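Only a part of the assembly is drawn; its chains keep their places, and the rest are absent.
To keep things simple, chains are lettered A and B as they appear, and every chain counts its residues starting from 1.
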Amino acid sequence: MTAPSAIEYDAASPEVKKVYDDMRAIRKTDHINNIWKFLANDPKLLRRTWESVKEVMAPDGAIDPLTKEMLYLAISVSNSCGYCIATHSAAAESKGMTPDMFGELMAIVGMANETNRLVSGYRVPIDAIYD
Amino acid sequence: MTAPSAIEYDAASPEVKKVYDDMRAIRKTDHINNIWKFLANDPKLLRRTWESVKEVMAPDGAIDPLTKEMLYLAISVSNSCGYCIATHSAAAESKGMTPDMFGELMAIVGMANETNRLVSGYRVPIDAIYD
């Protein structure tokens, strides 16, 4: 397969343009991230993913927007997704993540990945008080 | 190998007891989680892991203790570590995580795991503005 390519706004179908327009309005920027331009190769996947992300990351939830971005970033680091690390680092920074907070987030991601394996290898059973 | 077993306080060496005592003082509870009782099979690993966790999860950092626990929990869910999910859910709850917050955390962990793969499969290049 030729590698998928980005669908730019001007070349997009009305169905895709509608998603791009909503994104621009919600995010208050004309820039559309590459992920959306590639998902646009499958308009249903684009729409569904955007609707889900919009709902999950909505600012009126029980978790504040900065913490939400940091959780998204932490998973992306744990999965070694370079693209996701770049974009969610930027998003978290724009919502207030400082370099010190990033360092602590990284320390937790690293430590959790370490202790998750220690638990497996030592076959640690769940304490009765947590079960 | 026979499966490793827990080292209880009374059977522990002075080196291990010292870690257990510090844990009880810091955590203000007599209960010692199973993970530590199993790591105690290797006193150096026990001490080093405890010192690191204590420093990483310290309450005086740039990230507040509840958010730290939620980050730890999110990674543990992403890695499907049953033991870690049980203990860090309890810890996060004790620091203020509500069921609504847990639901939103889960939604982010799920969504990030989904979009991390969409990015790989569509081979999405990093936008120039993030590089």
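Assume a contact is a pair of C-beta atoms (placed from the backbone, for glycine too) under 8 Å apart; a residue touches a chain by one contact, two chains touch by 3 or more.
Predicted model, so just to flag it, every value in this text is computed and none were measured.
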item	value
Complete complex - number of sequence copies, 2 represented	6
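Basically, only the chains that are shown with their structure count from here on.
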item	value
Distance between the centres, which are taken as Cα means, of chain B and chain A, whole angstrom	21
Chain A residues touching chain B - in the complex, by the definition given at the top	3-4, 31, 33-35, 38-39, 41, 45, 49, 52-53, 56-57, 61-63, 67-68, 70-72, 74-76, 78-79, 81-84, 86-87, 89-90, 98, 100-101, 103-105, 107-109, 111-116, 118-120, 122-127, 129-131
